[in-house]
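What you see is part of a larger complex, with each chain still in position.
So that you can tell them apart, the chains are marked A and B in the order they are listed, and the count of residues begins at 1 in each.
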Amino acid sequence: MNFTSDNSFGAAPEIIEAMARANDGTVDSYGADPLAARVEGRLREIFETDLRVFLVTTGTAANALSLASVSPPWGTVFCHTEAHIAEDECGAPEFFGGGLTLRHVPGAEAKIDPDALARFVAECGAGGVHQTQPAALSLTNLTEKGALYRPAEIAALAEIAHGAGCAVHLDGTRFANAVVAGGESPADLSWRSGIDILCLGATKNGALAAEAVIFFDPERQAEAISSFAFRRKRGGHLLSKGRLLSAQMDAWLAEDFWLNRAAHANAMGQRLAAGLRAIDGIDILNAAAANMLFVRLPLAVHRRLRAGGAAYYLHPPSQTEDGDGAGVRVRLVCSPSTAPESVDAFLDLCGATMPVRA
Amino acid sequence: MNFTSDNSFGAAPEIIEAMARANDGTVDSYGADPLAARVEGRLREIFETDLRVFLVTTGTAANALSLASVSPPWGTVFCHTEAHIAEDECGAPEFFGGGLTLRHVPGAEAKIDPDALARFVAECGAGGVHQTQPAALSLTNLTEKGALYRPAEIAALAEIAHGAGCAVHLDGTRFANAVVAGGESPADLSWRSGIDILCLGATKNGALAAEAVIFFDPERQAEAISSFAFRRKRGGHLLSKGRLLSAQMDAWLAEDFWLNRAAHANAMGQRLAAGLRAIDGIDILNAAAANMLFVRLPLAVHRRLRAGGAAYYLHPPSQTEDGDGAGVRVRLVCSPSTAPESVDAFLDLCGATMPVRA
């Protein structure tokens, strides 16, 4: 019953096996191995377009390096107030970007409100050299609140951003979950909607540590791509034994493994949501479109869950285990490794002494 | 009738004369000239305490260098959403601070709301290394909206900041105006209220280009002071002929010149405010505590003023000269050089065809 985070689990066995298989023999180092080339080819097929890929070990590196590649130090990156880059990366974008500025845009369920974005973009940099200038829009899909952007929503935001000369970046830590949840193609959910750079995360979905930074339309983005290559090395993110990354990514992308994993995580999320909705006194606080739920639990339920060994995070973390009188608010994340039995056991604990709705 | 900004005016003749006087002979360079020592001594008297002073040419340099000296690159600096460091310095604090993060705190009249600050500080950095950490609180007095912090207000904010290990920085571009407007001593309005670093601006109040960065309690702040010295040089802000700065500052501080200048600017601001309040259809939008007014003008009045040669800025700058149906919103700044005749001429234009209130 671990609903803390996909990070608590190891990799899928298939990924470990692929790493072991790729381990034999000598290959070119620093990302020039044959598997890396195959990954790039596979991504071209999946995304139905030309692209350029860089592999790195963490989402923080993927986000920060790519944003730094499209923003000058005096650039403004628009992102949601609750975005991972704003809240959980210890200022990595500012560091890699030479002191660039994040501008926090509000919106429900951690989705950027288009009107707010339009207003913020219009105001940004109007003062000339006295102000930082519009440089990039960073979206997250799934959002930090587990919500889903649909292509039309992305396109509307991207249009505002492109109109101001911004690049559009997508933190795709849970992109696979978004593809599955919305039923759109990877292409429709990325470059066809206006995404210029996609940080496609495998780590939270079966890999140990592997993220693909994808530049679409590589000819147009040649300068950013060249910049990324130097920044990756200089940032200590160019692995000598690059097969560590390419082997993971190759196996993860093979035969829809990545999407099947996400589909399972989403299904577990929906199973959990359905079960919780049937229990009086428990409120699901977000749209729960995929595998992430934000839930208010009565204190008694929370204590029973803890006693029963259920692991999950309070959210926001500023709460205590005793809650605030109206129970505790928690985040429940289903991972590709979550078993239906874990979900059901969790639900049983939730419902044990609570009347179930007819 | 120039109400644009103190920046449009030259220096006071007394300042120019002092610069000319200080020009003769050879003296030690790089800030080791005798006048620099005298300035430090004079500031000790004015602020009734020990302190350490660095002189620089711009407010942006003063603010950014001092904040960088008390914040690590992964530090958070809390400031008002409309603070100069957030809006008008092109990311200088982030640049000098190695990618530090500004956290915008709301509050009326560009004064930081204590409850909001307490909440923001409590949330900041709770996630450990995943998040930037509380490092400094930056206040501005007079605020960007011309409002005045009183000592008790500063002390309340400083207490929150100090409780989280933050240094407290004051952007004192218009500190002289604040001293005069509130009637408190420089000491009461700074270190006695919890200010650790004061950027005391002379440029907007009679000098050509001279700002004093004052570290109070220098023994406790020895590390920040040492850091500042290297950062100033490395930032290109250590003048070889340091007398350029010390001569200005010495003359500016002599015999209450600085306070007398501010008193005049404030008096002109009050004269302007009183006049405008007496005119129907004109709204003063801020508290107008000193020399800065934010005013809504009917479009007809605005056009008459422009035709008559009055200079001032639209505020916010996103407006057009045609306003928004409800007139135009403008910023009116009185400088030490503003003549009463200019104020009266401005008021005459405002009131010409408008009925005056009984």
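Some notes on this structure:
Everything that follows uses one rule, which is that a residue touches a chain if its C-beta (ideal position, glycine included) is under 8 Å from a C-beta of that chain, and two chains touch if they have at least 3 such contacts.
Worth saying up front: this structure is predicted, and the values here are computed from it rather than measured.
Count of copies in the whole complex in this file: 4, from one repeated sequence with 2 chains shown in place.
In this section, only the chains that are shown with their structure count from here on.
Chain copies subunit A and subunit B are related through a rotation whose angle, from the C-alpha fit, is 180° to the nearest 5. Distance between subunit A and subunit B, defined via averaged C-alpha coordinates, is recorded as 42 Å.
Across the complex, subunit A is touched by residues 73-74, 87-91, 94-95, 97-102, 104, 122-123, 126-127, 129-132, 316-318 of subunit B.
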